[in-house]
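Excluded from the complex is one protein chain; the other protein chains are retained at their positions.
Note that the chains are named A, B, C, D and E in the order they appear, and that numbering of residues resets to 1 at the start of each chain.
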Amino acid sequence: MNRESWLPTLKTDTPEEGYELAVKLARKAVGMTQPDEDVRKKLRVDYANNADSLTMASQVVALNFQTVAAANNYWTNN
Amino acid sequence: MNRESWLPTLKTDTPEEGYELAVKLARKAVGMTQPDEDVRKKLRVDYANNADSLTMASQVVALNFQTVAAANNYWTNN
Amino acid sequence: MNRESWLPTLKTDTPEEGYELAVKLARKAVGMTQPDEDVRKKLRVDYANNADSLTMASQVVALNFQTVAAANNYWTNN
Amino acid sequence: MNRESWLPTLKTDTPEEGYELAVKLARKAVGMTQPDEDVRKKLRVDYANNADSLTMASQVVALNFQTVAAANNYWTNN
Amino acid sequence: MNRESWLPTLKTDTPEEGYELAVKLARKAVGMTQPDEDVRKKLRVDYANNADSLTMASQVVALNFQTVAAANNYWTNN
Partner (left out) sequence: MNRESWLPTLKTDTPEEGYELAVKLARKAVGMTQPDEDVRKKLRVDYANNADSLTMASQVVALNFQTVAAANNYWTNN
């Protein structure tokens, strides 16, 4: 009777779902470092209004999307 | 009757279109973090006039272009 | 009679455990540079309350997760 | 009667030309974000005199060179 | 009668030794840019007490560990 895994697989049906998984992976590390959701919400207001913070967030998504895309063989069999 | 996906595939006909897709991928994560287009427009004025911000933006495009280029096998069959 | 290795293998049973290993890899380098746990705890308070610091931490996890995922062939045989 | 593509291929004859293409790729994203050449020229004065800005620029070239080098199979058949 | 190379091979027996090699690679570039050990020691005090500096150091180790891990085929034959 295991809890459900938040990351059972890197496989997704489509590139778009793969991108959403990359976003999830990026946020997970943040949540593990700062588990307090209230603090995270407050911080989100700051960085969502700072151009460089948004670019940095996009960079982490890009790195994770590289992983997810490779895991799905770039969805070339779709 | 699905909405159209913003990312149906990573395949593009040419390297140039692949680069444009990389730019789109970079901007998508920004839009997901800051959905308010007016805020994004205001931020764009700032970072488009800051050299380091532009370099950081180019870095995210470079990472996404790595993914898109690999997905297209570097367009070597063109 | 060797001490136990903190990194006996890059193999994990699941993607989720692979992600946890990526976090461990990210923290290890920090611990090697700043071995004093009290200092690290103090620093953690700072960066856990700074959005950009959290994003940077997530980036390091993303890079290490790329390595762990590749080592596990993206868990495609699961 | 198409305009000529600025990126018809990732193939180059030599590693040196590949490196020049990587520089071009790095600058392209900057130009797409800040299309005003006069602004870019002004910004260039700033960042060309800042060590960290130059390092960041070199980082983007490095990422793009990874892509170009892979696309050319590292020029191993030269 | 050559001096001994500081980097005779990227092969290591274990992942843990591979990680140590990644740390060595990260430090080598620093030593090549700032050869004065006294200066480096002084700088180390600063960055070992700054959370973001530690994260950045961990990032460079992560990049080098990607290289070392790939060179060892992720130690999959261990």
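Here is the rule we use: a residue touches a chain if its C-beta (ideal position, glycine included) is under 8 Å from a C-beta of that chain, and two chains touch if they have at least 3 such contacts.
Since this is a predicted model, take the numbers as computed values, not measurements.
Trainee: Quickly run down the residues of subunit D that touch the omitted chain.
Mentor: Its contact residues with the unshown chain are 14-16, 19, 23, 44, 47-52, 54-59, 61-63, 65-66, 69-70, 74-76, 78.
Trainee: Considering the whole complex, not just the chains shown, which residues of subunit E touch the missing one?
Mentor: Where subunit E meets the chain not shown: residues 5-11, 25-30, 32-34, 39, 43-44, 46-47, 50, 52-53, 56-57, 59-60, 63-64, 66-67, 70-71.
Just so it is clear, only the chains that are shown with their structure count from here on.
Trainee: Distance-wise, how many Å sit between the C-alpha centres of subunit A and subunit E, to the nearest whole number?
Mentor: 28
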